[in-house]
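Dropping a structure here in structure tokens format, bear with me for questions.
Removed from the display is one protein chain of the complex; every other protein chain stays in position.
Naming follows writing order (A, B and C), and every chain is counted from residue 1.
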Amino acid sequence: MQNKINIGVIGLGRLGSLYANYLLRSIPQARLLAVSDVKEGVAETFARDNNVPKWFIRHQDLLGEKEIDSVLVVSPTSTHKEVVVEAAGRGKAIFCEKPQGPSLEEVEAMSHAIDQGSVFFQMGFMRRFDKGYAAAKGKIDEGIIGTPIVFKSSSRDPFRPSLEYLEHSGGLITDCGIHDIDLARWFCGEVRSVFSIAGVLAYPELNTIGDVDNAVTTLQFGNGALGVIDMSRSGVYGYDIRTEILGTKGTLQIGYLRETPLLVLKEDGVTHDTVPYFMERFGQAYVAQLQNFVENVTLGRPPAITCADGVEALRISLAATLSLREGRPVAVRNKKN
Amino acid sequence: MQNKINIGVIGLGRLGSLYANYLLRSIPQARLLAVSDVKEGVAETFARDNNVPKWFIRHQDLLGEKEIDSVLVVSPTSTHKEVVVEAAGRGKAIFCEKPQGPSLEEVEAMSHAIDQGSVFFQMGFMRRFDKGYAAAKGKIDEGIIGTPIVFKSSSRDPFRPSLEYLEHSGGLITDCGIHDIDLARWFCGEVRSVFSIAGVLAYPELNTIGDVDNAVTTLQFGNGALGVIDMSRSGVYGYDIRTEILGTKGTLQIGYLRETPLLVLKEDGVTHDTVPYFMERFGQAYVAQLQNFVENVTLGRPPAITCADGVEALRISLAATLSLREGRPVAVRNKKN
Amino acid sequence: MQNKINIGVIGLGRLGSLYANYLLRSIPQARLLAVSDVKEGVAETFARDNNVPKWFIRHQDLLGEKEIDSVLVVSPTSTHKEVVVEAAGRGKAIFCEKPQGPSLEEVEAMSHAIDQGSVFFQMGFMRRFDKGYAAAKGKIDEGIIGTPIVFKSSSRDPFRPSLEYLEHSGGLITDCGIHDIDLARWFCGEVRSVFSIAGVLAYPELNTIGDVDNAVTTLQFGNGALGVIDMSRSGVYGYDIRTEILGTKGTLQIGYLRETPLLVLKEDGVTHDTVPYFMERFGQAYVAQLQNFVENVTLGRPPAITCADGVEALRISLAATLSLREGRPVAVRNKKN
Partner (left out) sequence: MQNKINIGVIGLGRLGSLYANYLLRSIPQARLLAVSDVKEGVAETFARDNNVPKWFIRHQDLLGEKEIDSVLVVSPTSTHKEVVVEAAGRGKAIFCEKPQGPSLEEVEAMSHAIDQGSVFFQMGFMRRFDKGYAAAKGKIDEGIIGTPIVFKSSSRDPFRPSLEYLEHSGGLITDCGIHDIDLARWFCGEVRSVFSIAGVLAYPELNTIGDVDNAVTTLQFGNGALGVIDMSRSGVYGYDIRTEILGTKGTLQIGYLRETPLLVLKEDGVTHDTVPYFMERFGQAYVAQLQNFVENVTLGRPPAITCADGVEALRISLAATLSLREGRPVAVRNKKN
């Protein structure tokens, strides 16, 4: 326990304050030394309430603290490049929440800075730390289902975010499907080409901002495997995340539909509840992800999810979005293709 | 196919006409030669509608037909002894629907007649021919769960039968629980003692006829294993039959809750239907049971369920009913105890 | 019961003899009057074994029987056009098993002959008669899930058919996916364009015949809804058919994974079996489909599935197969588009 690392959290929005709380309560090897948020008073209030020694409005000031070993970058996506490049320049170990950045240019600039600074950088894709997804990865690596040949994944939110949020979200595929795209690469390897169809089928107001509420994207992997992802903002019955990997010797199905372990049986049928939203589904995965980051930094292990993983997921999601606009399959041009 | 057997069906009530229809349509090795029913016109109408060569009002006349090899006894329970004894006297192979008879005296008289006549006799307990129960038996015989040590079974009807029916049913434990009792013996062996609790908890009108609507019976097996059966006439949500056998190396759970393979997911939860009633649950088991009887007779194999099986199940159900009246555990005195 | 119709079955292969048996045993309103099969002796043997009055080698002879009201066309797909056109010319009511025909030209010729003859014609897509699919259709028509916006369907065979069969099957999408395509139209309406990806991922020998073993096809419906179908010949764990329809107010999931109602719980986990193959899954649907055909003919009701339904399903499957070859989305040109 002597090897605690000192962490700073940059950005105290919904996810940022959650991460800060996890650090305080669930990650004994970490010490939350500082928090920053551009909104006046937010960092100070959080720090006072939780006995965090330091607080800042400007992330630059937080990054200037020598004692801080590591930072969690949970500020708005549009700031990620600036923050990460600066943190890399100062030699901090970095955890960066998804989405990594708004454009390939920006995330490639981040990648360059990380390489230059030879700093530790881990991308945040919490699903990889969910017990179900992690167990599936284990089964695949053991060869339980043979060679993966079809990847299927479904991500449904129970309602749409605000239009304000959506306007800067990068669109349904990048904002929501990127999790499935990361899983696709993790389970099946690099993606060669993508094709998407989509529509405004549930919320007509999305037409005003040029986004869609439902989409289907197919993936062709470099090794020939096939993939398909369906995404929805209108899974009104609950938060529904399910993935299947069909291999030559069997298939794996990840996900579940019931939150509370209670079945109600009455004359009109059997009923149970659904999973309300992402924190009920992935709360433990967020903690496990932070725990993993802290352990990797502390023990000098490589990052579980690299900057390149973030770059490739974004590249694929942008190609899938382009396919939507152009109505044709789009090749994914990465270095390996 | 040349070895078809000629069958007569005695009793064309709900189950009798069902059996007759199964013989006509689903059991190619059987030829339905005659039907009888004490109600004027019932047998004649059935026979004419279905091209059955002969029909009778009196079962004696059906039994008098030399061509008939085998009979299904599906007449009211109170007549079983008379019919079976006479059928045994004439050397017919006999299939007898449960309940075998209203009293130990009568079923022991049947047993005696069968022994005397050296005739083939098979009791009807259709659950043994259900795919789930049959597969469970196979697993146990293979040793998959080690030695069975706890037997649990639940039988719930979705509504109560008519008071007219219930008055001559022998009471909840004998009428409904006898299926579970037969399974208990099949899976775990002979029963040494029983204890029951019960109540009129759903249908106050049952007080007028001295029956109960819900009961729990515990079983102690000769080999030390434990058992418990709960029975209900008020499973208002559907027909619910579930059994579990806990062994030293694992457990088996038999049964299911959903009839139609459809899940409905809406804002207020996930819903599916239930199993409506016994024909939806055990229709295929009834056919398999008849098929098995016909094959056993045709091929000279021993009965799958013997007269002794019927006698013992009744003995246990009567002891369990006595326990209810006397408020104490009751020993089951069979020849082996 | 007096209005029995006289039926002839043309083709006594696997499915043909099954249909003939269903007619004999499970459809009381039908009388199986004749069977035909081009293989010497097949029809005669079947007829003698089952007391079918007439048998033929040539379907023309069967169609020449005046007494025959209706025919089931279950001969090889390549013969469908000839048989149907001739049957239509003779005024028979026709049930035609899928696939309707090998090419759009042939099925449009069938359609023309049916219109000319004003005969009753019903296509065979048995899934529509499965309890789960039928109940889903009912829910959709009641508005339970609002407007359907995403259709997902998965069809997996547990092993590949013989290469001989596959060579004349029309390819994976037409042979296997056409069921899902028919469901897509039934639930969501006409299809505007399709896109497919596929591969030889499990059985390299398929390369020799130009077919694939796994495919994913996306569908864009005329009303804007989205669809995706994945098909596999290598669902080695069992016969797995599942469909989901997401609507604006909820979602429906059709299908199941367990055949026998038995759970085995041991130290290494909980286990149950899978659905072996299509007869276990859809046996009752085949019977219900025949029953429906016979009732429609007897009662003068319109066909449940029309010739146009068969034509459109084939048109879509051919477009999806073309997309595979050309690597681009393909518009589906039907009269309504």
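By definition in this document, contacts are C-beta pairs under 8 Å (C-beta built on N, C-alpha and C of every residue); 3 or more make two chains touch, one makes a residue touch a chain.
The model shown is predicted, which means the values in this text are computed figures rather than measured ones.
Only one of C:Glu40, C:Glu164 or C:Glu267 touches the chain withheld from this view, namely C:Glu267. Interface note for the absent chain: among B:His59, B:Lys152, B:His179 or B:Lys266, the touching residue is B:Lys152. Touching the chain that is not shown, out of A:Ser17, A:Ser154 or A:Thr251: A:Thr251 (per the contact rule at the top). Although one chain is hidden here, its contacts on chain A can still be listed: residues 1, 25-26, 49, 130-132, 135-136, 139, 144-145, 249-256, 258-267, 273.
Where chain B meets the missing chain, the touching residues are 147, 149-150, 152, 154, 156, 195, 197-199, 201-202, 214-216, 218, 220, 224-228, 230, 232, 234-237, 240, 246, 248-251, 327-329. One chain is missing from the display, and on chain C it is touched by residues 236-238, 240, 257-258, 263, 265-274.
Convention: only the chains that are shown with their structure count from here on.
Relative to the centroid of all protein Cα atoms, the closest per-chain Cα centroid is that of C. Distance between Cα centroids is largest for the pairing of chain C with A. Chain A and chain B, compared by their mean Cα positions, are separated by 57 Å. Averaged C-alpha coordinates put the centre of chain A at 42 Å from the centre of chain C.
Shared interface positions of chain A, i.e. residues touching 2 or more other chains, are given as 236-237, 240.
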